Structure formats: structure tokens, C-alpha cells
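Apart from one protein chain that is not included, each protein chain of the complex appears where it belongs.
This part shows chain A:
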Amino acid sequence: MIQAVFVGLLAWAQSSSNPLGWWLIREPLMAGFWVGLIYGKPVEGLIIGAAINVAFLGWNSTGGANPSDLYSAGLLGTAVAIQSNMSTEQAVVVAVSIGVIGNYAWILFMSINSMLPSIQDKYAEKGDVRGIMLIQAIPSQAVVILVRGVPAFLAAFYGPTVIDGLLAAVPAWGIAGFNTVGKVLPAVGVAMLLKYMARKDLLVFFGLGFAVSAYMGMNNLLFGAFIGAAMGYIYISLQPKEVVVNAREEDEI
């Protein structure tokens, strides 16, 4: 009970819409750690959160077409998984499913908040700066508690029982399929990221990274980042002045 209350509070802080919430709690990696701490298993929480996070690598905060909600997936996915002793693969599936429902919390937050600018307008008419700032800061927090905190508490409290019941009803081959889903879903995260990063002329570096890892078994990402940075630096240094090249091409045409 107390733990579920803490999960609810965490959900509030996570969605309080400021850099502290974004970078200290929002990402499933962070949320997993905090939830793990609440249930006395910080390392397990971290590992589950990280696994969930991979499926959300391409999640973008600009409010585009995110198939699943990052906030609730990481936080509640870990909260349920850690209580039900799930494998990380199962946790990913549960988390992504929770996030699909969680998307509505974001829409609710944005919609209810849409009443606020009109109140701020009234304060602007009076030249009341403090009033504008208070409306900016306070009422939306109540909205967050309502659309995020309370559902999170309920999910953390009742979720494991429901999920345990569901899992008990699934036959062995279903569980095998379920686990495979958890191993496949990260492909969506990587694919979404590829959509944002890929440039035709630079795609060869993606292939290079894959080849180095697949054939040599090298999967140290920090090492990869250093090599990637070095290649990026060399590539930029070797590039001719673009403006001149373009001008010539146009001349020839």
C-alpha cells in the first residue's frame, strides 16, 4: 500500500513537466531505478527499466505519433514486473501495452490545461505577473495528480494481481510467444530512431556499426561512441566547402 502510494507520487513528479521530472524520472531507465528502490530491488528495477527503455529509443517529446506512452510504460511496467517477478522480456510487453493506454493521460493533460491560458489572459489584463506565474505552476499539478498519480497508484496496487491472473491462464506456448515479443519490440525503438537519424549519404555508418558488432561481437556502446565520434570528426574535416560544390554543379546544369 505504502509502496503503491510512493509509485503514485513518483508518477506525479515524473509528469510534472519540467527538466527535473524529464531527466531524473521520465526515462524508463530512471523510472525503473526509482521504482526498484521503492520495492527494495534497485538493481532489478534498473535492469527492467533499461530493457523497457530500448523499445522507446525513438520516442520523441514533440508530441508526434508515439505508439506508446513513455512515462507510464517505464514507471508502471517496472512496478508491475518487479512485483510479479517477470522476466525482462515479459516486462517489455507489459510496459508497451500499459503505454498504449497511457497515451490518453497525455491527451487529457494537454486538453484540461487548455483552460489555463484564458485565466492567464485575465491576469495579463490586470498586469498581474504573479497571477500568471501561479496559474502557470499550480493548477496543472492537480491535473497531473489526477491523470497520472491516481491511475499509477491503482495500477501499482491492483496491477500485479490482475497480471498474475492473466499469466496463470496462458498456456506454455503462449508464454514462449510472449517472451519472443519482448525480444522483438526493441526493433520498433531502433527503427523509429533510424527514421530520425538516417541520412542516405550517412547510412553506411549504420551498416558499419552493425557489421562490427555482428561479426566481431563488439557491443560496447561507449567504445562505439568514441569510434563514431572519431569517424564523424574525420568526415567533417574532409568535406569540401559545400557552397562551392553546389555552385559548380548548378553551372554544369
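Quick note on the criterion: contacts are C-beta pairs under 8 Å (C-beta built on N, C-alpha and C of every residue); 3 or more make two chains touch, one makes a residue touch a chain; residues count from 1.
Everything that follows uses one rule, which is that contacts and distances are computed from a predicted model.
K.L.:
The complex has one chain missing from view, so what does its UniProt entry call it, picking from "cytochrome-c oxidase", "NADH-quinone oxidoreductase subunit J", "PTS system mannose/fructose/sorbose family IID component" or "ABC transporter permease subunit"?
P.N.:
Going by its UniProt entry, the chain not pictured is "PTS system mannose/fructose/sorbose family IID component".
K.L.:
In the full complex, which residues of chain A touch the absent chain?
P.N.:
So the residues of chain A touching the missing chain come out as 16-20, 22-24, 27, 29-30, 32-33, 42-43, 46-47, 49-51, 53-54, 57-58, 60-62, 65-68, 96, 100, 109-118, 120-121, 123-127, 129, 132-133, 135-137, 139-141, 173-174, 176-181, 183-199, 202-203, 205-215, 218-222, 224-225, 227-229, 231-233, 235-236, 239, 242.
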